[in-house]
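As you look at this complex, bear in mind that one protein chain is not there, while each of the others sits in place.
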Amino acid sequence: MMVNSSDFDREVEVHWCPGCGNYPALKILKETLTDLNITPNNAVIVTGIGQAGKFSHFIEGNMINGLHGRYLSNALAIKASNPELSVFAISGDGCTYSEGGNHFLHTMRYNPSIVNIVHDNAVYGLTKGQASPTSEIGVKTGVQTLGVYNTPFNPIAVAIAQNASFVARAFVGHAEQTKEILKKAIAHKGYAFIDLFSPCVSFNRINTYQWYRENTYYLEDSYTPFDQKEAIGRALERSKLPLGVFYINERPTYEDNIQIYKNDSRPLWERDLSKEKLKTLINSFR
Amino acid sequence: MMVNSSDFDREVEVHWCPGCGNYPALKILKETLTDLNITPNNAVIVTGIGQAGKFSHFIEGNMINGLHGRYLSNALAIKASNPELSVFAISGDGCTYSEGGNHFLHTMRYNPSIVNIVHDNAVYGLTKGQASPTSEIGVKTGVQTLGVYNTPFNPIAVAIAQNASFVARAFVGHAEQTKEILKKAIAHKGYAFIDLFSPCVSFNRINTYQWYRENTYYLEDSYTPFDQKEAIGRALERSKLPLGVFYINERPTYEDNIQIYKNDSRPLWERDLSKEKLKTLINSFR
Amino acid sequence: MAIEFSDSISIVLCGAAGQGIATVETLLTSALKKSGFHVFSTQEFMSRVRGGTNSTTIRVSTNRVQSYCEKIDILVPFTREAVSHVKNRLSSISCIIGNKKLFESNSDAQSCILVDVNYEAVAEEIGHRVYSNSVAVGVLAGLLQTDRQLIAGLMADRFQSKGEKIVNNNIEAVKRGCDLADEIMSSNQLPPLPSLINQPSVSSELYLSGRDAVALGAIAGGCNYVIFYPMAPSTGVGAFLARNRLKFGIVSDQTEDEISAINKAFGAWYAGARALVTTSGGGFALMTEGLSLAGVTEMPLIIHLGQRPGPATGMPTRTEQGDLELVLYSGHGDFPRVIYAPGTLKEAFLMTQQAFNIAAKYQVPVIILTDHYFINTSYNLPSLDYENTIVEKHLIETQSGYQRYQFTEDGISPRGIPGRGEGFIRVDSHTHTQNSQITEDPVIRKNMVDKMFKKLQQLKEVAIKPNFLGNSEDEVLVISWGSTFHNVKGAITELGKKGHSLSYLHFSQVYPIHRSTSDYLKKAKKIVMVENNATGQFAQQLYLEFGIKMTRKVLKYTGYPFSIEELVKELEKELK
Partner (left out) sequence: MAIEFSDSISIVLCGAAGQGIATVETLLTSALKKSGFHVFSTQEFMSRVRGGTNSTTIRVSTNRVQSYCEKIDILVPFTREAVSHVKNRLSSISCIIGNKKLFESNSDAQSCILVDVNYEAVAEEIGHRVYSNSVAVGVLAGLLQTDRQLIAGLMADRFQSKGEKIVNNNIEAVKRGCDLADEIMSSNQLPPLPSLINQPSVSSELYLSGRDAVALGAIAGGCNYVIFYPMAPSTGVGAFLARNRLKFGIVSDQTEDEISAINKAFGAWYAGARALVTTSGGGFALMTEGLSLAGVTEMPLIIHLGQRPGPATGMPTRTEQGDLELVLYSGHGDFPRVIYAPGTLKEAFLMTQQAFNIAAKYQVPVIILTDHYFINTSYNLPSLDYENTIVEKHLIETQSGYQRYQFTEDGISPRGIPGRGEGFIRVDSHTHTQNSQITEDPVIRKNMVDKMFKKLQQLKEVAIKPNFLGNSEDEVLVISWGSTFHNVKGAITELGKKGHSLSYLHFSQVYPIHRSTSDYLKKAKKIVMVENNATGQFAQQLYLEFGIKMTRKVLKYTGYPFSIEELVKELEKELK
């Protein structure tokens, strides 16, 4: 059965502001899934809370719209319970790097084969414009009235420092390139992380489409994403921000490591308790 | 008034196992405070929960023994409320990198002038031997019965990737060198982080005193800790683990950025509400 | 539902997020109040930044007006969806004033008086449709016969920062709006609106929201540290304090998460600061362990919790009183706490102020429960009695040998802070000795728990009495708590006009409950509890404490606040 991009459409009102970066992000994902012939039935979209977190409401298929900051934990467990599903964990920079920082830090250590897309708009959109961990120093908001003074969080550098197995950055303004990156992420076995620049046209007056266009460039074709130190070096660049795949580090996935799928690939829901084994175990207490 | 190392002694039974790395750690801290003439009255020791977290019970002076994982938030707020206090935030690797991972990640972004010492024994001591985020792949425990398979957390690399302002690693088996590192950390303005190798003789049979002696070396005298990329490179070394100060990045501290201490250095408890100003503010609603 | 409200006019602005309804509201309410009218306004809005349909109800009155009615005298629609959004509130006396394209084909509008005014067209004549909101302000101000000079002045203040041209264009827009109002009135397109009388004394009163009252109360309480992770409807209190932080020497911190927030508040109080945490139910849920830490260490804490409907994300911008049991029972292990739930702006100010003193004195967490409705509702009031408040620090200079948890007669151990005095300030999250050493001694454990409950006894003594209105002979006693105060009172007043006398007991402190309550409950023949939640959480508490059951519970859990009309209807059921 061939998948159509429209298979992912839902007849609901989309709640984002006109011009929001989440629109192209949605389009890119739908088209990529279509290109890869991933059906809505085989995918699960897991989101947190925030504007990016509403993503799951606007795409057809299985979904969890969970709590603010906790979606990576939901996603990891889905993959561990049923490795046959394609799991997409999607949310905002506040959700992922602030409330969910600990899960971001640790989920990558497990290396589950999930695709984690963080819509990075350097602001809290849904709660109306507070600074996020990726906001630049000096940015003023209704709460950061004297300007942000915390050092910005560098998700790419942290992920590489953590030896995450696939680390990329993309920009919604570049649909084709982003699709390519997304396809690589989907093909990757293990945790695939994409920090996706996605402008908030209502609250972030600095990091506009224009700004991202002018302040980013793609990692050269000659760049090989296998040297951790080199990759971090690129992640630390600030004058212009590189886009593309920074780092790949193939290693056993979480689903492999769990070992229970080695001899039996059935998802957990298909399995039944062996009363024989239970009997043996109980009898071991005699 | 001169401070004596014994000023920090308390007449209570110490609960650690004989041979535990926490003993030399305690001795090192007491002696360093004494050398620097920091009195128990001016210091606050803030700890979490774990064997390292019990630290505050065994040293005289002001202390909080708070929750598992949350001590960095306690410590930051103490400093922000009273910058005159010397704040030491001390706990274990599980407390800091696992339960407290999000606060570890973000406290360094604020850059408060606190010294954060993490007793890294690569195990959960108090809860009897489960793996911690710094446990090596393959290590077997009562819970990780098939061996650890999560990629170890590299606190030094993450801190440098985050642009933390002072990042060091030390080993309790080397008292003198550790004191030197600690003195630098205390002298540093801003968040000073020390990952302190501290063997757990009861549950970690791999990372023993001997092992640390054999598998560490000091960063060369010629090493200058100001290049972020270079510093991360050293942090990624695994064959032998470097000790010493990896990275220093001087920048305004949290206490500076708050701005309220600029013209008035008094801690918050000494200040009084200006009713005049309150009146003006209330009247602005007329 | 057809209550007349003959002394007031009710105006509803309705449109999409991003269309500037809030600006119209601010300018209009300010102009009206400054003109000497009593004014009330309340906002309801969706959880989105652009689009959808939101509305603001403004009531203008000859008399003090602090409650919400459904009745609409004037509706200004900003979108095609607007009329249908408020359709249940429209009647034949409702005038819809706006661009006819927005309602002419809408059947919901047809029973109303329709007045075609094209704000945008006028604005475009001035130079840009951006001025259409100011035209609308002009029309409404004109209809209510507000002083035009005064509005011009307000416009000047508001747009000052944007330069002279914009100021002038806005003033022009308002003027044109007022002219339009004159036209409408002279052409008799409107039925006679209730005629209102203004009083000069009102013009210099305060005009505040619940959010403002809580934030001002915090400042008056000596708050010098505000900590939060953004979450509707609580963020505004944090933002208010953040804006004023240099003036009052306040540390303001948007933390990485709510767990950090509560643990920072803990550290701040430890070091002698007076910290406020502001959050909502979901954020508070994450603070449960931290609350327990404050419990065992007897650390003062103040948490403002702006309620919204749960569970989980629920309805982020709607209202409910559903978190009472959450705050009452959260935290593992037993420890005393205090819960306030102000019903008026004055209470919100004074109780938040007092919360800091109570927390400091009794060394317990104090929780201030508001909700979306309370936070987003404003009215004028004469003043806030800040002059008679004092900031009580309840801190000692310690001597050497100081023990933080010294056993005392009343269970309160004098509180010292690090860096002041000879003593050491040692606090411990375990069961601890008087000097905060970990202990596993059964007798000390028992004594430490008993110490806490001694404090609870005293907290009962200083509990705020419920507010009783009415006669003790009334057959029906209505009870409510927190934000429902004015609306319940409004309903009882309306019933009074119909000849029914009901008495009313309102609780602004919901835990511990003042013992005088017992008498009221015992005397009442019938008791009706009004709560904005599904299970009657406060009714349960009254039962637990006093053993008396409610005759009827009026519970609303749609996510929306009670209106006077609705309450009149519900209360009448008990009168039949």
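Order of writing sets the labels: A, B and C. Residues in every chain begin at 1.
Here, a residue touches a chain if its C-beta (ideal position, glycine included) is under 8 Å from a C-beta of that chain, and two chains touch if they have at least 3 such contacts.
Keep in mind that this is a model prediction, so the values were computed, not measured.
The chain not shown here is in contact, across the full complex, with A, B, C. Listed residues A:Asp9, A:Glu84 or A:Glu136: the one in touch with the omitted chain is A:Glu84. Here the missing chain is touched by one residue of C:Met185, C:Met315 or C:Leu469, and it is C:Met315. Of the options B:Ile28, B:Ile117 or B:Ala131, the residue whose C-beta touches the omitted chain is B:Ala131. Of the listed positions C:Ser8, C:Ser134, C:Thr255 or C:Thr297, the one in contact with the omitted chain in the full complex is C:Thr297. Chain C meets the missing chain through residues 46-47, 259, 281-282, 284-286, 288-289, 292-293, 295-297, 309-318, 320, 322-323, 325-326, 328-335, 429-431, 438, 440, 442-443, 445-446, 449, 453, 533-535, 540, 543-544, 547, 557-560.
Mapped onto chain A, the interface with the missing chain covers residues 12, 15, 40-42, 44, 46, 49, 54, 56-57, 60-67, 70-71, 73-78, 80-82, 84-85, 102-103, 105-106, 258-260, 264, 267-269, 271-275, 277-279, 281-282, 285-286. Interface residues of chain B with the unshown chain, by the touch rule above, are 13, 15-18, 49, 51, 65, 67-69, 98-99, 101, 124-128, 130-131, 133, 142-146, 202-203.
Basically, only the chains that are shown with their structure count from here on.
In this assembly, the C-alpha centroid of chain A lies 38 Å from the C-alpha centroid of chain C. With touch defined as above, residues shared between interfaces to two or more other chains in chain C number as follows: 245-246, 256-257. Under the contact definition stated at the top, the residues of chain A that touch 2 or more other chains are 98, 101, 133, 146.
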